[in-house]
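The complex is shown incomplete by one protein chain, all other protein chains being positioned as in the whole.
Showing chain A:
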Amino acid sequence: MEFAELIKTPRADNVVLHRPFHPAVEGTLCLTGHHLIFSSRRQDNAEELWLLHSNIDSIDKRFVGSLGTIIIKCKDLRIIQLDIPGMEECLNIASSIEALSTLDSVTLMYPFFYRPMFEVLEDGWSSFLLEQEFELLSSVTNEWRLSCVNKDFSVCPSYPPVVIVPKCIDDEALRKVALFRHGGRFPVLSYYHKKNGMAMMRSSQPLTGTNGRRCKEDEKLINATLRSGRRGFVIDTRPLNVAQQARAKGGGFEQEVHYPQWRRIHKYIERFNILQESFIKLVEACNDQSHNMDRWLSKLEASNWLTHIKELLTAACLAAQCIDREGASVLVHGSEGTDSTLQVTSLAQIILDPRCRTIRGFEALVVREWLQAGHPFQQRCAQSAYSNSKQKWEAPVFLLFLECVWQIHRQFPCSFEFNEQFLIMLFEHAYASQFGTFLGNNENERAKLKLPQKTMSLWSWVNRPEELSRFQNPLYEANSLVIWPSVAPQSLQLWEGVFLRWNRPSKFLEEAEEERINIIKYNKELQAKVNALRRQLAEMETDEAQQEP
(Lines give C-alpha, C1' and ligand atoms only; values in the text may rest on other atoms or scores of the structure.)
Protein backbone atom coordinates (compact mmCIF):
# COMPACT_ATOMS: atom_id res chain seq x y z
CA MET A 1 0.00 0.00 0.00
CA GLU A 2 1.50 3.26 -1.03
CA PHE A 3 0.21 5.19 1.98
CA ALA A 4 2.66 3.30 4.15
CA GLU A 5 5.51 4.67 2.08
CA LEU A 6 4.36 8.18 2.78
CA ILE A 7 4.16 7.65 6.52
CA LYS A 8 7.70 7.95 7.79
CA THR A 9 6.83 8.01 11.47
CA PRO A 10 3.46 6.48 12.21
CA ARG A 11 3.42 7.30 15.89
CA ALA A 12 4.84 9.79 18.35
CA ASP A 13 4.43 9.93 22.11
CA ASN A 14 4.43 12.85 24.52
CA VAL A 15 2.94 15.16 21.94
CA VAL A 16 1.20 18.26 23.26
CA LEU A 17 -1.90 19.50 21.48
CA HIS A 18 -2.91 23.17 21.70
CA ARG A 19 -6.31 24.40 20.59
CA PRO A 20 -8.03 27.71 21.25
CA PHE A 21 -10.25 27.67 24.36
CA HIS A 22 -9.02 24.25 25.43
CA PRO A 23 -6.25 23.53 27.86
CA ALA A 24 -3.21 21.95 26.26
CA VAL A 25 -3.25 18.15 26.47
CA GLU A 26 -0.49 15.63 26.20
CA GLY A 27 -0.98 12.42 24.30
CA THR A 28 -0.04 10.18 21.45
CA LEU A 29 -0.11 11.13 17.80
CA CYS A 30 -0.77 8.51 15.14
CA LEU A 31 -0.77 8.90 11.41
CA THR A 32 -2.86 6.66 9.18
CA GLY A 33 -3.42 6.83 5.47
CA HIS A 34 -6.24 9.31 5.83
CA HIS A 35 -6.25 10.56 9.39
CA LEU A 36 -4.18 12.31 11.93
CA ILE A 37 -5.24 10.88 15.26
CA PHE A 38 -4.38 12.37 18.57
CA SER A 39 -5.37 10.67 21.79
CA SER A 40 -4.63 11.81 25.28
CA ARG A 41 -3.92 9.22 27.92
CA ARG A 42 -5.32 11.15 30.78
CA GLN A 43 -7.49 8.69 32.58
CA ASP A 44 -9.97 11.16 33.95
CA ASN A 45 -10.81 12.64 30.60
CA ALA A 46 -9.65 10.70 27.60
CA GLU A 47 -9.76 12.81 24.49
CA GLU A 48 -9.42 11.93 20.86
CA LEU A 49 -9.01 14.13 17.87
CA TRP A 50 -9.47 12.73 14.38
CA LEU A 51 -8.46 14.98 11.57
CA LEU A 52 -8.80 14.08 7.91
CA HIS A 53 -5.60 14.76 6.02
CA SER A 54 -7.69 16.24 3.26
CA ASN A 55 -8.95 18.83 5.74
CA ILE A 56 -5.42 20.19 6.16
CA ASP A 57 -4.90 23.37 4.22
CA SER A 58 -1.33 24.16 5.18
CA ILE A 59 1.26 23.24 7.77
CA ASP A 60 4.11 25.21 9.31
CA LYS A 61 6.89 23.83 11.43
CA ARG A 62 9.37 25.48 13.73
CA PHE A 63 11.93 24.34 16.22
CA VAL A 64 13.07 25.44 19.62
CA GLY A 65 16.03 23.26 20.50
CA SER A 66 14.94 19.70 19.92
CA LEU A 67 11.28 20.49 20.49
CA GLY A 68 9.47 20.75 17.22
CA THR A 69 6.17 22.47 16.70
CA ILE A 70 3.79 21.83 13.86
CA ILE A 71 1.02 24.30 13.22
CA ILE A 72 -1.79 22.78 11.22
CA LYS A 73 -4.27 25.06 9.49
CA CYS A 74 -7.40 23.34 8.36
CA LYS A 75 -9.82 24.00 5.55
CA ASP A 76 -12.59 24.45 8.10
CA LEU A 77 -10.43 27.38 9.34
CA ARG A 78 -9.37 25.70 12.59
CA ILE A 79 -5.75 26.05 13.66
CA ILE A 80 -4.14 23.50 15.92
CA GLN A 81 -0.63 23.24 17.21
CA LEU A 82 1.30 20.06 18.02
CA ASP A 83 4.49 20.10 20.04
CA ILE A 84 6.53 17.04 19.16
CA PRO A 85 9.71 16.13 21.01
CA GLY A 86 12.56 15.08 18.77
CA MET A 87 13.59 16.96 15.67
CA GLU A 88 13.68 13.98 13.38
CA GLU A 89 10.31 12.69 14.45
CA CYS A 90 8.83 16.09 14.01
CA LEU A 91 10.30 16.51 10.54
CA ASN A 92 9.09 13.08 9.53
CA ILE A 93 5.62 13.72 10.77
CA ALA A 94 5.45 17.10 9.10
CA SER A 95 6.55 15.78 5.74
CA SER A 96 4.19 12.80 6.02
CA ILE A 97 1.26 15.09 6.75
CA GLU A 98 2.25 17.33 3.90
CA ALA A 99 2.38 14.42 1.49
CA LEU A 100 -0.84 12.83 2.71
CA SER A 101 -2.79 16.06 2.61
CA THR A 102 -1.85 16.80 -0.98
CA LEU A 103 -2.55 13.51 -2.73
CA ASP A 104 -3.19 14.31 -6.36
CA SER A 105 -5.30 11.35 -7.31
CA VAL A 106 -9.00 11.53 -6.52
CA THR A 107 -9.28 7.79 -6.19
CA LEU A 108 -6.86 7.84 -3.27
CA MET A 109 -9.16 10.13 -1.35
CA TYR A 110 -10.79 8.90 1.82
CA PRO A 111 -14.33 8.50 0.40
CA PHE A 112 -13.03 5.57 -1.64
CA PHE A 113 -11.89 3.85 1.54
CA TYR A 114 -14.54 4.92 3.97
CA ARG A 115 -16.83 2.18 5.23
CA PRO A 116 -19.85 3.57 7.05
CA MET A 117 -20.58 2.38 10.55
CA PHE A 118 -24.25 3.09 10.14
CA GLU A 119 -27.07 1.35 8.38
CA VAL A 120 -28.00 3.01 5.12
CA LEU A 121 -31.74 3.63 5.14
CA GLU A 122 -31.89 5.52 1.91
CA ASP A 123 -29.20 5.72 -0.74
CA GLY A 124 -28.42 9.41 -1.06
CA TRP A 125 -27.10 8.96 -4.59
CA SER A 126 -30.64 8.43 -5.81
CA SER A 127 -32.47 10.67 -3.37
CA PHE A 128 -32.63 13.65 -5.65
CA LEU A 129 -33.22 12.76 -9.26
CA LEU A 130 -34.19 15.33 -11.82
CA GLU A 131 -36.93 12.97 -12.99
CA GLN A 132 -38.69 13.38 -9.64
CA GLU A 133 -38.35 17.12 -9.92
CA PHE A 134 -39.88 16.98 -13.37
CA GLU A 135 -42.79 14.91 -12.13
CA LEU A 136 -43.65 17.64 -9.66
CA LEU A 137 -43.33 20.21 -12.40
CA SER A 138 -45.60 18.37 -14.80
CA SER A 139 -48.38 18.38 -12.25
CA VAL A 140 -48.64 22.16 -12.65
CA THR A 141 -47.58 22.82 -16.23
CA ASN A 142 -47.09 20.94 -19.47
CA GLU A 143 -44.89 23.53 -21.14
CA TRP A 144 -41.66 21.72 -20.32
CA ARG A 145 -40.06 18.42 -21.13
CA LEU A 146 -37.19 16.25 -20.00
CA SER A 147 -34.46 16.00 -22.58
CA CYS A 148 -31.84 13.27 -22.69
CA VAL A 149 -29.89 14.99 -25.42
CA ASN A 150 -26.84 15.03 -23.14
CA LYS A 151 -27.11 11.43 -22.01
CA ASP A 152 -23.51 10.64 -22.98
CA PHE A 153 -22.26 14.11 -21.98
CA SER A 154 -21.42 14.85 -25.60
CA VAL A 155 -23.51 18.01 -26.03
CA CYS A 156 -22.36 19.66 -22.82
CA PRO A 157 -19.66 17.96 -20.73
CA SER A 158 -20.55 19.89 -17.58
CA TYR A 159 -24.30 19.25 -17.71
CA PRO A 160 -26.11 16.25 -16.25
CA PRO A 161 -27.49 13.59 -18.61
CA VAL A 162 -31.04 14.91 -18.33
CA VAL A 163 -32.19 18.53 -18.33
CA ILE A 164 -35.53 20.33 -18.41
CA VAL A 165 -36.20 22.51 -21.46
CA PRO A 166 -39.23 24.14 -23.10
CA LYS A 167 -41.45 21.51 -24.69
CA CYS A 168 -41.46 23.15 -28.10
CA ILE A 169 -37.69 22.89 -28.53
CA ASP A 170 -36.46 19.58 -29.90
CA ASP A 171 -33.12 17.91 -29.24
CA GLU A 172 -31.79 18.91 -32.64
CA ALA A 173 -32.32 22.57 -31.80
CA LEU A 174 -30.69 22.04 -28.42
CA ARG A 175 -27.56 20.73 -30.10
CA LYS A 176 -27.41 23.87 -32.22
CA VAL A 177 -27.95 26.12 -29.22
CA ALA A 178 -25.20 24.29 -27.35
CA LEU A 179 -22.76 25.25 -30.08
CA PHE A 180 -23.78 28.88 -29.59
CA ARG A 181 -23.18 28.87 -25.81
CA HIS A 182 -19.89 28.78 -23.92
CA GLY A 183 -18.98 25.22 -22.96
CA GLY A 184 -22.19 23.99 -24.54
CA ARG A 185 -24.22 25.21 -21.60
CA PHE A 186 -27.50 25.95 -23.38
CA PRO A 187 -30.36 27.58 -21.43
CA VAL A 188 -32.16 25.10 -19.18
CA LEU A 189 -34.89 25.45 -16.59
CA SER A 190 -33.62 26.31 -13.16
CA TYR A 191 -36.85 27.21 -11.37
CA TYR A 192 -40.53 27.42 -12.22
CA HIS A 193 -42.55 29.92 -10.18
CA LYS A 194 -45.89 28.21 -9.71
CA LYS A 195 -47.58 31.37 -8.52
CA ASN A 196 -47.45 33.04 -11.91
CA GLY A 197 -45.92 30.48 -14.26
CA MET A 198 -42.73 32.44 -14.77
CA ALA A 199 -39.46 30.61 -15.29
CA MET A 200 -35.87 31.17 -14.31
CA MET A 201 -33.35 29.71 -16.72
CA ARG A 202 -29.61 29.56 -16.60
CA SER A 203 -26.92 29.14 -19.21
CA SER A 204 -23.46 30.39 -20.13
CA GLN A 205 -22.68 33.42 -22.28
CA PRO A 206 -23.71 33.36 -25.95
CA LEU A 207 -20.81 33.09 -28.41
CA THR A 208 -21.67 36.17 -30.44
CA GLY A 209 -18.07 37.22 -30.99
CA THR A 210 -17.10 40.53 -32.51
CA ASN A 211 -19.24 40.15 -35.60
CA GLY A 212 -22.48 39.68 -33.70
CA ARG A 213 -23.18 36.05 -34.54
CA ARG A 214 -26.73 34.97 -33.84
CA CYS A 215 -28.51 31.68 -33.37
CA LYS A 216 -32.20 31.47 -34.27
CA GLU A 217 -32.70 28.37 -32.14
CA ASP A 218 -31.25 30.10 -29.13
CA GLU A 219 -33.64 33.01 -29.58
CA LYS A 220 -36.54 30.61 -30.05
CA LEU A 221 -35.57 28.62 -26.96
CA ILE A 222 -35.56 31.50 -24.54
CA ASN A 223 -38.53 33.20 -26.18
CA ALA A 224 -40.49 30.02 -25.54
CA THR A 225 -40.58 30.94 -21.85
CA LEU A 226 -42.28 34.29 -22.49
CA ARG A 227 -46.00 34.93 -22.47
CA SER A 228 -47.15 36.68 -25.60
CA GLY A 229 -46.48 40.38 -25.45
CA ARG A 230 -44.46 40.14 -22.24
CA ARG A 231 -40.83 40.88 -21.79
CA GLY A 232 -38.19 38.91 -19.97
CA PHE A 233 -34.97 39.83 -18.21
CA VAL A 234 -31.47 38.63 -18.90
CA ILE A 235 -29.39 39.01 -15.76
CA ASP A 236 -25.75 39.09 -16.76
CA THR A 237 -23.45 38.69 -13.75
CA ARG A 238 -20.68 40.66 -15.45
CA PRO A 239 -20.43 44.43 -15.82
CA LEU A 240 -21.22 45.71 -19.30
CA ASN A 241 -17.60 46.43 -20.22
CA VAL A 242 -16.47 42.94 -19.26
CA ALA A 243 -19.29 41.46 -21.31
CA GLN A 244 -18.24 43.64 -24.22
CA GLN A 245 -14.62 42.65 -23.88
CA ALA A 246 -15.68 39.00 -23.86
CA ARG A 247 -16.70 39.42 -27.49
CA ALA A 248 -13.08 39.66 -28.51
CA LYS A 249 -12.57 36.16 -27.14
CA GLY A 250 -15.60 34.81 -28.93
CA GLY A 251 -18.04 35.32 -26.06
CA GLY A 252 -20.58 38.07 -25.70
CA PHE A 253 -24.10 38.89 -24.62
CA GLU A 254 -27.63 38.91 -25.98
CA GLN A 255 -27.99 41.97 -28.21
CA GLU A 256 -31.23 43.93 -28.30
CA VAL A 257 -31.58 43.56 -32.06
CA HIS A 258 -31.82 39.82 -31.87
CA TYR A 259 -33.56 39.57 -28.51
CA PRO A 260 -36.05 42.46 -28.67
CA GLN A 261 -38.28 40.96 -26.00
CA TRP A 262 -35.49 40.77 -23.45
CA ARG A 263 -34.12 43.47 -21.26
CA ARG A 264 -30.57 42.99 -20.15
CA ILE A 265 -29.40 43.93 -16.65
CA HIS A 266 -25.76 43.77 -15.69
CA LYS A 267 -25.27 42.92 -12.03
CA TYR A 268 -21.63 42.50 -11.29
CA ILE A 269 -20.59 39.61 -9.08
CA GLU A 270 -16.92 39.04 -8.34
CA ARG A 271 -15.29 35.75 -9.18
CA PHE A 272 -12.24 33.54 -8.77
CA ASN A 273 -9.04 35.01 -7.41
CA ILE A 274 -10.69 38.20 -6.21
CA LEU A 275 -12.99 36.13 -4.03
CA GLN A 276 -10.21 33.88 -2.87
CA GLU A 277 -8.09 36.88 -1.89
CA SER A 278 -11.02 38.39 -0.05
CA PHE A 279 -11.53 35.09 1.78
CA ILE A 280 -7.86 34.92 2.76
CA LYS A 281 -7.86 38.52 4.01
CA LEU A 282 -11.01 38.03 6.04
CA VAL A 283 -9.70 34.90 7.74
CA GLU A 284 -6.43 36.67 8.43
CA ALA A 285 -8.28 39.54 10.08
CA CYS A 286 -10.38 37.15 12.16
CA ASN A 287 -7.31 35.28 13.36
CA ASP A 288 -5.37 38.39 14.28
CA GLN A 289 -6.22 38.93 17.90
CA SER A 290 -3.65 41.56 18.63
CA HIS A 291 -5.07 44.57 16.89
CA ASN A 292 -7.43 47.16 18.33
CA MET A 293 -11.01 47.96 17.42
CA ASP A 294 -10.17 50.33 14.58
CA ARG A 295 -7.78 47.97 12.89
CA TRP A 296 -10.31 45.19 13.13
CA LEU A 297 -13.00 47.22 11.38
CA SER A 298 -10.66 48.48 8.70
CA LYS A 299 -9.38 44.98 8.06
CA LEU A 300 -12.93 43.70 7.85
CA GLU A 301 -13.65 46.47 5.39
CA ALA A 302 -10.47 45.88 3.42
CA SER A 303 -11.28 42.21 2.97
CA ASN A 304 -14.35 43.25 0.97
CA TRP A 305 -16.01 40.01 1.95
CA LEU A 306 -19.24 41.61 3.11
CA THR A 307 -19.29 43.71 -0.06
CA HIS A 308 -19.34 40.50 -2.07
CA ILE A 309 -22.11 39.16 0.13
CA LYS A 310 -24.12 42.32 -0.42
CA GLU A 311 -23.61 42.25 -4.20
CA LEU A 312 -24.59 38.64 -4.43
CA LEU A 313 -27.70 39.00 -2.31
CA THR A 314 -28.72 42.07 -4.27
CA ALA A 315 -28.41 40.22 -7.57
CA ALA A 316 -30.44 37.29 -6.21
CA CYS A 317 -33.11 39.64 -4.87
CA LEU A 318 -33.28 41.31 -8.24
CA ALA A 319 -33.78 38.00 -10.04
CA ALA A 320 -36.48 37.02 -7.54
CA GLN A 321 -38.10 40.40 -7.90
CA CYS A 322 -38.25 40.16 -11.68
CA ILE A 323 -40.01 36.83 -11.40
CA ASP A 324 -42.37 37.45 -8.50
CA ARG A 325 -43.09 41.16 -8.73
CA GLU A 326 -42.63 41.92 -12.40
CA GLY A 327 -44.14 38.64 -13.54
CA ALA A 328 -41.33 38.15 -16.02
CA SER A 329 -39.18 35.20 -16.96
CA VAL A 330 -35.50 35.47 -16.29
CA LEU A 331 -32.34 34.09 -17.85
CA VAL A 332 -29.21 34.25 -15.68
CA HIS A 333 -25.68 33.84 -16.94
CA GLY A 334 -22.14 35.16 -16.59
CA SER A 335 -19.31 33.72 -18.62
CA GLU A 336 -19.13 29.98 -17.99
CA GLY A 337 -22.37 29.78 -16.06
CA THR A 338 -20.84 27.55 -13.38
CA ASP A 339 -20.24 30.00 -10.53
CA SER A 340 -21.95 33.37 -10.13
CA THR A 341 -24.85 32.13 -12.25
CA LEU A 342 -25.51 29.28 -9.84
CA GLN A 343 -25.15 31.56 -6.83
CA VAL A 344 -27.87 33.81 -8.19
CA THR A 345 -30.28 31.12 -9.33
CA SER A 346 -30.01 29.12 -6.12
CA LEU A 347 -30.36 32.14 -3.82
CA ALA A 348 -33.34 33.41 -5.78
CA GLN A 349 -34.99 30.06 -5.12
CA ILE A 350 -34.34 30.38 -1.38
CA ILE A 351 -36.19 33.69 -1.51
CA LEU A 352 -39.05 32.51 -3.72
CA ASP A 353 -39.63 28.87 -2.94
CA PRO A 354 -40.59 27.78 0.58
CA ARG A 355 -39.63 24.22 -0.31
CA CYS A 356 -35.97 25.24 -0.59
CA ARG A 357 -36.10 26.36 3.03
CA THR A 358 -36.78 22.82 4.25
CA ILE A 359 -33.93 20.41 4.88
CA ARG A 360 -34.79 18.06 2.05
CA GLY A 361 -35.63 20.91 -0.26
CA PHE A 362 -32.32 22.58 0.43
CA GLU A 363 -30.45 19.34 -0.19
CA ALA A 364 -32.33 19.00 -3.46
CA LEU A 365 -31.36 22.56 -4.34
CA VAL A 366 -27.68 21.87 -3.68
CA VAL A 367 -27.84 18.75 -5.78
CA ARG A 368 -29.76 20.36 -8.62
CA GLU A 369 -28.23 23.83 -8.80
CA TRP A 370 -24.67 23.03 -7.75
CA LEU A 371 -23.72 19.38 -8.18
CA GLN A 372 -25.75 18.49 -11.26
CA ALA A 373 -25.41 21.97 -12.72
CA GLY A 374 -21.66 21.41 -12.85
CA HIS A 375 -20.12 23.72 -10.28
CA PRO A 376 -16.51 22.51 -10.27
CA PHE A 377 -16.30 21.66 -6.56
CA GLN A 378 -13.03 19.83 -6.81
CA GLN A 379 -11.26 22.82 -8.33
CA ARG A 380 -12.95 25.51 -6.27
CA CYS A 381 -12.63 23.75 -2.92
CA ALA A 382 -9.16 22.27 -3.39
CA GLN A 383 -7.74 24.78 -0.95
CA SER A 384 -9.19 27.08 1.64
CA ALA A 385 -8.07 30.34 3.22
CA TYR A 386 -4.63 29.20 4.40
CA SER A 387 -3.26 27.97 1.12
CA ASN A 388 -0.36 29.71 -0.55
CA SER A 389 -0.87 28.01 -3.86
CA LYS A 390 -2.92 30.85 -5.41
CA GLN A 391 -4.32 28.69 -8.16
CA LYS A 392 -6.61 30.55 -10.46
CA TRP A 393 -9.49 28.14 -10.09
CA GLU A 394 -9.75 28.10 -6.30
CA ALA A 395 -12.58 30.27 -5.01
CA PRO A 396 -15.03 30.21 -2.09
CA VAL A 397 -18.04 30.38 -4.40
CA PHE A 398 -20.08 27.79 -2.55
CA LEU A 399 -19.15 29.24 0.84
CA LEU A 400 -20.42 32.65 -0.30
CA PHE A 401 -23.68 31.05 -1.28
CA LEU A 402 -23.97 29.33 2.10
CA GLU A 403 -23.21 32.58 3.86
CA CYS A 404 -25.90 34.41 1.90
CA VAL A 405 -28.36 31.72 2.98
CA TRP A 406 -27.20 32.31 6.54
CA GLN A 407 -27.77 36.05 6.16
CA ILE A 408 -31.33 35.43 4.98
CA HIS A 409 -31.76 32.86 7.74
CA ARG A 410 -30.73 35.46 10.29
CA GLN A 411 -33.37 37.85 9.02
CA PHE A 412 -36.07 35.16 8.91
CA PRO A 413 -35.07 32.91 11.79
CA CYS A 414 -38.41 31.08 11.86
CA SER A 415 -38.70 30.33 8.14
CA PHE A 416 -36.01 27.70 7.71
CA GLU A 417 -36.31 24.06 8.72
CA PHE A 418 -32.54 23.74 9.11
CA ASN A 419 -30.22 25.56 11.47
CA GLU A 420 -26.86 27.24 11.13
CA GLN A 421 -25.06 23.97 11.92
CA PHE A 422 -26.52 22.45 8.78
CA LEU A 423 -24.93 25.17 6.64
CA ILE A 424 -21.60 24.85 8.46
CA MET A 425 -21.70 21.09 7.95
CA LEU A 426 -22.15 21.58 4.19
CA PHE A 427 -19.22 24.00 4.15
CA GLU A 428 -17.01 21.45 5.88
CA HIS A 429 -18.00 18.59 3.62
CA ALA A 430 -17.52 20.62 0.46
CA TYR A 431 -13.87 21.06 1.46
CA ALA A 432 -13.07 17.72 3.10
CA SER A 433 -15.30 14.75 3.63
CA GLN A 434 -15.56 11.03 4.07
CA PHE A 435 -18.40 11.10 1.55
CA GLY A 436 -18.13 11.19 -2.22
CA THR A 437 -20.82 13.77 -2.84
CA PHE A 438 -18.58 16.78 -3.45
CA LEU A 439 -15.84 14.92 -5.34
CA GLY A 440 -15.40 15.64 -9.04
CA ASN A 441 -16.26 18.75 -10.98
CA ASN A 442 -19.45 17.62 -12.70
CA GLU A 443 -21.73 14.65 -13.26
CA ASN A 444 -19.60 13.45 -16.13
CA GLU A 445 -16.54 13.10 -13.89
CA ARG A 446 -18.59 11.57 -11.11
CA ALA A 447 -19.91 8.94 -13.48
CA LYS A 448 -16.40 8.14 -14.69
CA LEU A 449 -15.17 7.82 -11.12
CA LYS A 450 -18.18 5.59 -10.39
CA LEU A 451 -18.76 7.57 -7.25
CA PRO A 452 -22.30 6.25 -6.62
CA GLN A 453 -20.96 2.71 -6.65
CA LYS A 454 -17.68 3.28 -4.84
CA THR A 455 -18.42 5.93 -2.26
CA MET A 456 -21.09 6.82 0.21
CA SER A 457 -23.33 9.83 -0.36
CA LEU A 458 -23.39 12.61 2.21
CA TRP A 459 -27.19 12.52 2.01
CA SER A 460 -27.31 8.87 3.07
CA TRP A 461 -25.73 9.98 6.32
CA VAL A 462 -27.41 13.35 6.86
CA ASN A 463 -30.92 12.15 6.26
CA ARG A 464 -30.87 9.58 9.02
CA PRO A 465 -33.14 10.65 11.87
CA GLU A 466 -30.27 10.68 14.41
CA GLU A 467 -28.28 13.14 12.34
CA LEU A 468 -31.23 15.20 11.15
CA SER A 469 -32.21 16.10 14.67
CA ARG A 470 -28.92 17.99 15.03
CA PHE A 471 -29.67 20.13 12.05
CA GLN A 472 -33.26 21.06 12.79
CA ASN A 473 -34.23 24.62 13.59
CA PRO A 474 -36.50 24.49 16.64
CA LEU A 475 -38.19 27.73 15.64
CA TYR A 476 -39.27 26.55 12.23
CA GLU A 477 -42.84 27.22 11.14
CA ALA A 478 -43.55 26.66 7.47
CA ASN A 479 -43.85 30.03 5.78
CA SER A 480 -45.36 29.81 2.35
CA LEU A 481 -44.48 33.35 1.35
CA VAL A 482 -41.69 34.91 -0.59
CA ILE A 483 -39.13 36.29 1.87
CA TRP A 484 -37.36 39.50 0.95
CA PRO A 485 -34.16 40.05 2.87
CA SER A 486 -32.67 43.46 3.51
CA VAL A 487 -29.28 43.97 1.93
CA ALA A 488 -28.44 47.23 3.69
CA PRO A 489 -25.00 47.15 5.35
CA GLN A 490 -26.66 47.49 8.74
CA SER A 491 -28.51 44.22 8.11
CA LEU A 492 -25.51 42.14 7.13
CA GLN A 493 -23.19 40.61 9.66
CA LEU A 494 -20.03 38.64 9.75
CA TRP A 495 -20.80 34.91 9.83
CA GLU A 496 -19.31 34.25 13.23
CA GLY A 497 -20.29 30.59 13.15
CA VAL A 498 -17.70 30.03 10.42
CA PHE A 499 -15.15 32.81 10.71
CA LEU A 500 -14.94 33.20 14.46
CA ARG A 501 -15.83 29.62 15.23
CA TRP A 502 -12.39 28.77 16.52
CA ASN A 503 -11.62 32.23 17.91
CA ARG A 504 -14.44 32.90 20.30
CA PRO A 505 -15.95 30.97 23.15
CA SER A 506 -19.19 29.51 21.93
CA LYS A 507 -20.41 28.03 25.20
CA PHE A 508 -22.85 30.81 26.01
CA LEU A 509 -24.35 30.85 22.54
CA GLU A 510 -24.71 27.08 22.57
CA GLU A 511 -26.45 27.29 25.91
CA ALA A 512 -28.87 29.80 24.42
CA GLU A 513 -29.63 27.44 21.56
CA GLU A 514 -30.23 24.67 24.06
CA GLU A 515 -32.68 26.88 25.95
CA ARG A 516 -34.55 27.59 22.74
CA ILE A 517 -34.80 23.91 21.95
CA ASN A 518 -36.01 23.12 25.45
CA ILE A 519 -38.67 25.80 25.44
CA ILE A 520 -40.13 24.46 22.20
CA LYS A 521 -39.75 20.85 23.26
CA TYR A 522 -41.53 21.39 26.54
CA ASN A 523 -44.33 23.19 24.74
CA LYS A 524 -44.79 20.30 22.32
CA GLU A 525 -44.80 17.75 25.11
CA LEU A 526 -47.45 19.67 26.96
CA GLN A 527 -49.51 19.99 23.84
CA ALA A 528 -49.41 16.24 23.36
CA LYS A 529 -50.36 15.63 26.98
CA VAL A 530 -53.26 18.05 26.86
CA ASN A 531 -54.54 16.56 23.64
CA ALA A 532 -54.38 13.04 25.05
CA LEU A 533 -56.25 14.09 28.16
CA ARG A 534 -58.86 15.92 26.14
CA ARG A 535 -59.46 12.83 24.10
CA GLN A 536 -59.66 10.65 27.18
CA LEU A 537 -62.16 13.00 28.76
CA ALA A 538 -64.27 13.20 25.67
CA GLU A 539 -64.40 9.39 25.53
CA MET A 540 -65.36 9.08 29.17
CA GLU A 541 -68.04 11.67 28.77
CA THR A 542 -69.61 10.00 25.77
CA ASP A 543 -69.46 6.71 27.63
CA GLU A 544 -71.28 8.23 30.52
CA ALA A 545 -73.79 9.94 28.28
CA GLN A 546 -74.54 6.56 26.78
CA GLN A 547 -74.98 4.99 30.17
CA GLU A 548 -77.47 7.59 31.13
CA PRO A 549 -81.08 6.90 30.28
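One rule holds in what follows: a contact is a pair of C-beta atoms (placed from the backbone, for glycine too) under 8 Å apart; a residue touches a chain by one contact, two chains touch by 3 or more; residues count from 1.
One rule holds for everything that comes next: contacts and distances are computed from a predicted model.
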item	value
Name of the absent chain as recorded in UniProt (options "AP-1 complex subunit gamma", "Proteasome subunit beta", "MTMR7 protein" or "glutathione transferase")	"MTMR7 protein"
Which residue of A:83, A:277, A:326 or A:428 touches the chain not shown here	A:326
Residue among A:64, A:117 or A:481 touching the omitted chain	A:481
Candidate in contact with the missing chain, chosen from A:162, A:269 or A:318	A:318
Per the touch definition above, residue among A:78, A:258, A:355 or A:410 touching the missing chain	A:410
Residue in contact with the excluded chain [from A:238, A:310, A:333 or A:446]	A:310
Interface with the unshown chain - residue positions in chain A	263, 265, 267, 286, 289, 291-294, 296-298, 300-301, 304, 306-307, 309-310, 313-314, 317-318, 320-322, 325-326, 410-415, 475, 477-494, 496, 500, 503-505, 508-509, 511-512, 515-516, 519-520, 522-523, 526-527, 529-530, 533-534, 536-537, 540-541, 544
